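I have a structure I would like to understand better, so I am pasting it below and will then ask my questions one at a time.
The complex appears here minus one protein chain, its other protein chains still in place.
Per-chain numbering from 1; labels A, B and C assigned in written order.
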Amino acid sequence: MSRREHEESRLKVSGAVSLAELHQTAEYILPDERFSKPVAVIECIEAIPCNPCETACPVGAIVIGDDITTLPVIDPTICTGCGICVAACPGLAIYLKQKNHGPGLSYIAFPYEYLPLPKAGDVVTMANRYGEGVCAGSVVRVVKTTRFDRTAIVHATYDSAFYEDVVNMVRL
Amino acid sequence: MKRVQREIVVIGSGPAGLCAAIEAAQAGAGVLLLDENAKPGGQLFKQIHKFFGSADHRAGVRGLDIGVQLLKQAEDLNIEVWLNSEACGIFDQNSVWVVRDKQHSITVEAQRIIIATGAVENSINFPGWTLPGVMGAGAAQTMINVNRVLPGHRVLMVGSGNVGVIVSYQLLQAGAQVVAIVEAAPTLGGYGVHTAKVRRAGVPFYASHTVKEARGTDHVKSAVLVNLDSNWQPIDGSEFEVEVDTICIATGLTPAVELAFGSGCTPVNSPALGGLVPVHDAGMKSSNESIYVAGDVCGVEEASTAMEEGRIAGLCAAHSLSYLDEAAFSRRFEQLQHNVNALRSGMFGQRRREAKESIVSSYGVHR
Amino acid sequence: MSDETENRDMLICRCEEVTLGEILDAIDDGFVTVKDVKRATRAGMGLCQGRSCSRTIARIISQRTGKPLDEVLPKSYRYPVRPEKMSAALSEESEDESDS
Partner (left out) sequence: MNRIVDHPILGPLADAEVVHIIVDGVALTARKGEMIAAALIANGKNTFRRTVKRDEPRGIYCGIGRCTDCVMTVNGIPNVRTCVTEVAEGMVIETQLGSGEWQ
């Protein structure tokens, strides 16, 4: 019995949000090739009572409003790519992405709370939402400042053929 | 037995008890805070993840840091704290029998008592469930986050609610491997953002599965998982074995009500909140005029709701001793009601919100 | 909860080592409250005073008798709620009331 065939790829069955579910969610805004720098992408599709991303954003690019169960709405044109929301999100559901970082290369900055930490220059395996390794990635830098309260943010480039699939890396 | 008098005695210094003590002390009341452990803070110091909610709830701050902040606040208010002190009983409405350091007894006559004794993990039973290596998810969380000791290296998590999924994530952070998370229901219970964290870390979920058996002689060696059909019956032949040395059970919690019910507080059954809970009004007052309840003891929710309920209980207990004028009291009371309602808003909080509303509205009937 | 009839010798009460079979037999004999099952089988009389098993026993009674769970009378709550030695119950706190 191959478990994967039985696995409906729905969030509430597989544990990972599927691309289909993301594409049905208006608040999921994936920046296209026109963006010249990485901006925040929020994979928060359930109405849970939570708004630290809104309060953390220094430029007000994320809006939730009074009812804190409203899904966060990002305006990528305002977002400066500072990454504060990435560390502030209790659900670690935010990362920064840029589709055309370089020739055939996309860029991601994702939250990473494990040891050992990768280092700039490392070649790692980028992972999709199911924890499967999909392609190689090269670590640009790893940021761990007190402001991020012990959440490290790993910046890496990877093959832009996997632009939307990649969300994290396989742990070391 | 030696007797001492206090205005407000808070039993339990977890998120609810700590906040109750702080709120009551800020209102001006004399507070004695009891805890049976050597260190206060209850589950806060096991919760190394960032909390949900809004800025009012200190969202985005890690549970253990909230614990440090609250302890500092309690210290600044020089709240009297008795650690290693077990509240063993409440007699004639307001006398608390306390055993200190397992050696001496003392009776504290309190004008108001706030019971914040939390909850205890539920069990599920399967052959081999008493083997060393099978434990509550909370026990594993205590071991890794407080004692910094790994209870095992290959873990099976039973239950996909927020506790099961968050503890799985924390086991990964601690260096263990989580082999699988099984969930008897057809869909997973925890927040999607939590399940996504562990799923992208490679942990598979098995919905509609449960543990048929744990194997091992002196310790867990493996677990046999089985697929369940639509009415939760095992499907013969669907069994498969996973090599694990630890099985964590995260199948909900039950309010620790022995003190409350032993003192005569009226119970009401509320499945959405974990079973039998003491009836209480919006100000967290139980059926007994001088006893208040707060946190998981009167409804299993989260540490953030426990903190808000604790503040409400502390505020109302102090006000019932005529601290704070009417205007100051009602302004603060409204604010705290808003805070706790915000945490129960949305689809995830609906069952709990309705359960709390029915308890509060039935308060008059039960008295 | 695995199929009941199959696991008769599975333990339900960890402290007193009372099996599912013994509990089911007691229920069939007419002991249909948590307290009655305790009296008939000792389940819940152990060191933990039913903290680990009384909720499970209530569920088993409900499943076995068909009575809804909230109609199954719960266990009673006796003081002290913590295991204490008699010496601790009797010896008084010293006069100089020490804090924590």
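Assume a residue touches a chain if its C-beta (ideal position, glycine included) is under 8 Å from a C-beta of that chain, and two chains touch if they have at least 3 such contacts.
Here the structure is a predicted model, which is why all the values come from computation and not from measurement.
Within the entire complex, contacts from the absent chain reach the displayed chains A, B, C.
The omitted chain makes contact with just one of the residues A:Ala20, A:Leu115, A:Ala136 or A:Ala161: A:Leu115.
Residue B:Gly138 is the one among B:Pro15, B:Gly67, B:Gly138 or B:Gly295 that touches the chain not shown. Screening B:Asn147, B:Gln233, B:Ser330 or B:Ser358 for touch with the missing chain picks out B:Asn147.
In the full complex, chain C touches the hidden chain at residues 14-15, 17, 46-48, 51-52, 83.
Residues of chain B that touch the chain left out of view are 36-38, 48, 62, 120-121, 130-136, 138-145, 147-151, 173-175, 218-219, 256. Listed for chain A, the residues touching the missing chain in the whole complex are 113-115, 117, 150, 152.
The working rule: only the chains that are shown with their structure count from here on.
Viewed as a contact network, the protein chains form an open path, each link joining two chains that touch. Centroid distances from chain B, each centroid being the mean of CA atoms, peak for A. Rounded to whole angstrom, the centroid-to-centroid distance between chain B and chain C, based on C-alpha atoms, equals 21 Å. For chain A, residues touching at least two other chains: there are none.
In chain C, no residue reaches two or more other chains under the touch definition.
Residues 1, 3, 11-17, 43-52, 55-56, 67-69, 88-93, 113-115, 127-132, 149-150, 167-168, 170-171 of chain A touch chain B in their complex. The part of chain C that touches chain B in the complex is made up of residues 1-3, 7, 10-12, 14, 20, 49, 51-53, 55-56, 69-70, 74, 77-82, 84-85, 87-95, 97, 99-100.
Considering their complex, residues 49-55, 59-62, 65, 160, 172-173, 175, 181, 186-188, 191-207, 238, 240, 342-349 of chain B touch chain A.
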